[in-house]
Every structure is written in structure tokens, then in C-alpha cells.
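What follows is part of the complex, with its chains left where they were.
Note that the chains take the letters A and B in the order they are written out, and that residue 1 is the start of every chain.
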Amino acid sequence: MKARPREAGSTLASASKFLSAIAMLMIPALALSGPAKPAGTPSEQLTKSASKNVARPQVHVEKRTSRYWRVTFDNPPFNIFGPDTIPQLEDVVAQIETDPNLRVVVFDSAVPGYFLTHYDFDPPLSASTDLPSGSTGLHPLPDMLVRISRAPVVSIALIRGRATGVGSELALASDMRFASKEKAILSQWEVGASLVPGGGPMARLPRLIGRGRALEVLLGSDDINGDLAAQYGYVNRAFPDTQLDGFVDGLALRISGFDRQAIADTKRLVDFASLPSDPEIGAGWDAFITSVQRPVAQKNITRLMEMGLQKNPDVEARLGHYTEALGER
Amino acid sequence: MKARPREAGSTLASASKFLSAIAMLMIPALALSGPAKPAGTPSEQLTKSASKNVARPQVHVEKRTSRYWRVTFDNPPFNIFGPDTIPQLEDVVAQIETDPNLRVVVFDSAVPGYFLTHYDFDPPLSASTDLPSGSTGLHPLPDMLVRISRAPVVSIALIRGRATGVGSELALASDMRFASKEKAILSQWEVGASLVPGGGPMARLPRLIGRGRALEVLLGSDDINGDLAAQYGYVNRAFPDTQLDGFVDGLALRISGFDRQAIADTKRLVDFASLPSDPEIGAGWDAFITSVQRPVAQKNITRLMEMGLQKNPDVEARLGHYTEALGER
């Protein structure tokens, strides 16, 4: 479809920084085969993430009224989601679940060009796998997502910019999704990097948009614009960018006037008819963790890092193009 | 989104007629706490409904051929559906289930502007709850709807005008739905009045249009026009109003020429893949009955009645607007 970009150096030698990241990713595999402990124990790494976490809030909550909150992702320049984002979002999800007045939450972004995007490949894998399970018994990332879906209040994803990986998965876990025609890009890019997506899209997408379009999104792993996302039902609707905020705010305000119990009781029966079980979501997470440790995935992540993933705006903005460049044919 | 209309008097004092309706709605709650029997026992009320029923047919059956029937709702001015409609429709459903020659039934309306709309709030709740269960063991309203879905013949809803509440639920229980682009409005308005919908849309909508759009329809509780309904799959297709009748009649005539057994055997396997279970539908009805007895719902229904529900054409025609006016923010 597209020409391959020039590849970065094909050896790892010039990429010492990335090599160490990869060494961290390999922790479980290394542990199995015996030796080679990377500098910094997993728990030290976790602490480092946690302290970085305290230093910079990535998730803001604005209580527009007691009934209507905005939750805004703000981790520039790309709104990457990492293990340090997890406790911050977990805190918000716990409030969403328990606040007695809340009716509706809108998830949006303060970072131009990015709603919320892929998982952070800088921290070692152990920074993710060592996190304690959430209240559902799942890893805290899928745990939060299933709790958002089951919360007794309405969640709406307002998608402007890229919603890739975790960003797409959070949008899919939300009750509704509205996108900018011009500025939204959705994708599950993982298979293009030899990964299996971990936040539930294999369970959610076929139920939402049918098996055929779900497989195109997941196995094509390409960027999907707002119009196609609306045509496929990946989002409820796409609006011209200038109308998106007004529509979502109007809908949220409308719902915020409704009765909390009627919302919760109605949603619970829709949940029964439409939500996957927690073990099905858990199986997706396990498949992701398994996939990320395989050599081909580690090689692909290294190459993407060399190309500029998490650094070069062009790689983040055109991720579907760069994963294609990884491929052998 | 829209300005609030001037509210009717905020006390109930000036609304004696509605107060008595509300008193009837409160029967079960009152019964639990002991005293205060309203004038007219439930069975007297039921008899009154039944006799009114005999006096004015609201559901007409036209047998265009032995194989193709039209079932027309005709309860002007708004095609409201009440406990007195139930035995009339039940009679038709029993014929649909058992007639040996029938292949296809089209549901339509003789009332301009209304396909079929919300439940009647004038009769006491007992007029509904005292009705004997149908053959599925469900209350006769959801009972009829699940029997239409499982009948060995094809049902088609031809939607011109408003299909709200029961009207939307009957359309969703039908096998197919076609709508007028200009003149169809679909809605599940209930959550906007602090009610839970009772006729199965929490079970049917997510299976039909996906969880995201189903939650928008149910929790947004707003009016949906023909084009958006078609875009969402809430109806099969929307046609320019002048073409709707011709299309539906042509499709019904076509199907009427087909073999009854092939239709029934094919439909039965689609049913297996797509219909919710009866207990799931029953849970929705129970949630509706519970919701209608809660004080906030009674207050909202009273306020809507004061605004002109079941009287003022503007309230019936723009129900999504008036439920928004009920809200606190």
C-alpha cells in the first residue's frame, strides 16, 4: 500500500538505550532461563514509576457539576499510557464507581493530536506485571476497563486525535464514543508489531461492530479515521470537529439531569445483554503479556523505538504506516 | 441543549385529576404500608378498561390475502398504548400464531404523526399489574412481544410518525423495521422520566445495534429521526416517505408468495442465534414496574401530565424536549 520508509540501522549495536529497555522486557523469560539480572529490581523500578507518578498528574478530573465530570488525559506529547498512569486512573475510576451524585463522565484529552495512545515501552515489563490485581481479580489495566463498563453511571469518550491501543480500549470500555471527523484516528495497532492487544478489543469489537469489521480492525492493525469508525460502528457517530464538543456536552448535560437509579437499572440490563465476562477479558490480557515476551515482538518494538516510537511525532502520528514497514513479505 | 419550557404549577394542588392517577399508580406501595384504598377496586378498574375496550377497537386487522395481513393501530389522537389495548392486541397475536395460511404481517398506523407510542398513565397501575400472565408466563405486554418475535411468520413494522416506548418495543420485537425518512421518530424516552423501559429494549437493542448505540438510545432517551435510526441499524432502512409504503408492500407481497415451512424453519434458527431469553425480557418488565412506583418517577410523570402529556400535541410530538425540561442539573 505504502512505500517502506528507510529503515533505521538493522543491528541493535547502535541502540544501547533500547537494548536495556528490551532487557527489561525480557525479565520473565530471563528468569526462566536462569541468570542475567538487570540493574534495578522490579520493585525498585515500580517505586521509580510510582514516584514519577506522584510528580506529574496525567489524569485530571473536572467536576463541572456534582452530576457531570470531565476526565482529561494530559500526558504530552503523545498521551502514552504506562504503568505510572494506572494508579492515577484507578483513583478516578474508584471515585466514579462510588460518588453518590454522579450521572455522567466524559473522557477527553488535553494533548493536541492524541486522545490516549499505546502502552509505554520504556519501563520494564515487571513495572506492569508486578502491579497488584484490581477488585475484579484482573490486572489493574483490564480491571479498570471492566469497572468503567459496569459503573452505575454513563461514560462517554470524546475522541479527538489518536485513540490507539489503550486509547481505543478505554473508548471501547466506555458506554458511548463520539469522534471528530477530521481529527480522530482509532486503531488497534498491536498485531502489526507482533503483539496481541491486551485491553479487551477481541472481546468488545466483534460484539460492537460484528466479526468481519472487528477482524479487519484487529488484524489489519491500521489507522481508522472518524468517518470509517462511524460507518463501522466503532464510534457511535463522527461529527465535524467544530460540532463535536457541543454535541457531547449537550448529551452529557441532558443525561446529568436524569435519575441515577433509572440510569443504573437500565444500564445493568444492557450490560447483561452485551458485556463479555471478566475471564474473557482476562484471557486477552494474558495473551498480550505472553506476546510481548516473544522474540519477534521484542525485535519489532526495538525497531519501532529505533524508528522513533515515543519520540518522533511522525511515528506516533502515522503508526499504521510504520508497523507496515516492519513487515516481511 | 434546549431552553426549558415554562413549567406548569409546581404544586400538585391544581392537578386533582392527575393526583388521583398518581394515587392509583401508588397502589402497591400504599398496600405495603397499609391504609388508603383508592376508590374502585383493581378488578372494577380492570372491568372498566375492558368495557371501554369493547366499545372502541384500537387495533384493526385487514387480511389483504389469506397470506398477508395488515395490523393497524388506531387509537387517536396519539396512539397511546394502555392496558385496554392489551387484550385487543393479544387477540391479534393469537391469530398470527395459529393461522395456517399466514406468511407475513405488517404493523402500521392509522393515526397521523404516531406509529404507536408510550404506555397510558391514566389508568391505575393495577389495571396493568392485575392482568393475567400470557402463555410464556410473562406479563401480557412482554408476553405478546416475545410471541411476535417467535411466531412462525414474518412481522414488519412500517414506521411513520412516532414510535416511542411500547411503539419502539413492538417495532424491535418485529422481525424487520422500515421507517419514513421525514416522518419517523423512534425513542425510548423512559429514563428521561426516571423510568426503566419495560418492553425489552435493554435486551434487544444491544444485540441489534451494539452496546454503544443502544446505551445512547436508552440513556440519552432522546428522539431519533429516520435517518439516524437507519444509520444505527435501529431500523433496517429509512425511505423517503413517498416510497415507504410501496417498498414495504412489495416486500410483504414477495414474502407472502413463499413457503410457510421454509420461512418458519429458517426463522427458528435465526431466533436461536439472536433472541434474548424470556427471563431476560421478564427482568426488564419487572424493572419497569419497580421504577414506575418510585417517588421520583411519580413526580416526573405528574409534571409531564401537567405539561400536557396525553393531552397537548406539542408534548407528545417533542417528548425528548420535555423530558429534558424535567431534569435537574
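Methods note: a contact is a pair of C-beta atoms (placed from the backbone, for glycine too) under 8 Å apart; a residue touches a chain by one contact, two chains touch by 3 or more.
Computed from a prediction, not measured in an experiment: that's the story for all the values here.
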Oligomeric state of the whole complex, in copies, if 2 are shown
3
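We take it that only the chains that are shown with their structure count from here on.
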Express in whole angstrom the distance between the two chain centres, defined as the mean CA positions of chain A and chain B.
40
Chain B partner contacts - residues on chain A that touch it in the complex:
65, 67-68, 154, 175-177, 207-209, 233, 235-237, 250-251, 253-259, 261-263, 265-267, 269-270, 272-275
In their complex, what parts of chain B are in touch with chain A?
1, 190-192, 194-197, 202-203, 205-207, 209-216, 218-222, 231-233, 276, 280, 283-284, 287, 290-291, 294, 296-297, 300, 324, 326-329
